[in-house]
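Here it is, the structure in full.
One chain of protein is taken out of this complex; the other chains stay put.
For chain A:
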Amino acid sequence: MTLNRGRVRWQCRRALLELDLVFTRFLERHFDRLTDDQLADLEDLLRCDDYDLWAMVNGSKACETERWKQVIDLLRER
């Protein structure tokens, strides 16, 4: 089943402002160009708790799930 892009975009709304700001940048730069596989990886990553996600984005915690790494790299871009 293909994921609905609008749904994944909405799920980038988070509980922490830090992540909202990171995702705003990511949505502008990368979201429309994500492949279906990348979109599925993102959707999987978005299931994480916000503090874990923020820790992976700011680098204080290493990302240990292979399929998230590419998206995390895009989120880390400044």
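To be clear about the criterion, a contact is a pair of C-beta atoms (placed from the backbone, for glycine too) under 8 Å apart; a residue touches a chain by one contact, two chains touch by 3 or more; residues count from 1.
Methods note: contacts and distances are computed from a predicted model.
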Listed names "TonB-linked outer membrane protein, SusC/RagA family", "Oligopeptide transport system permease protein", "ATP synthase subunit a" or "Succinate dehydrogenase flavoprotein subunit", matching UniProt entry of the absent chain: "Succinate dehydrogenase flavoprotein subunit"
Chain A residues touching the omitted chain (full complex): 4-7, 9-11, 13-22, 49-51, 58-60, 78
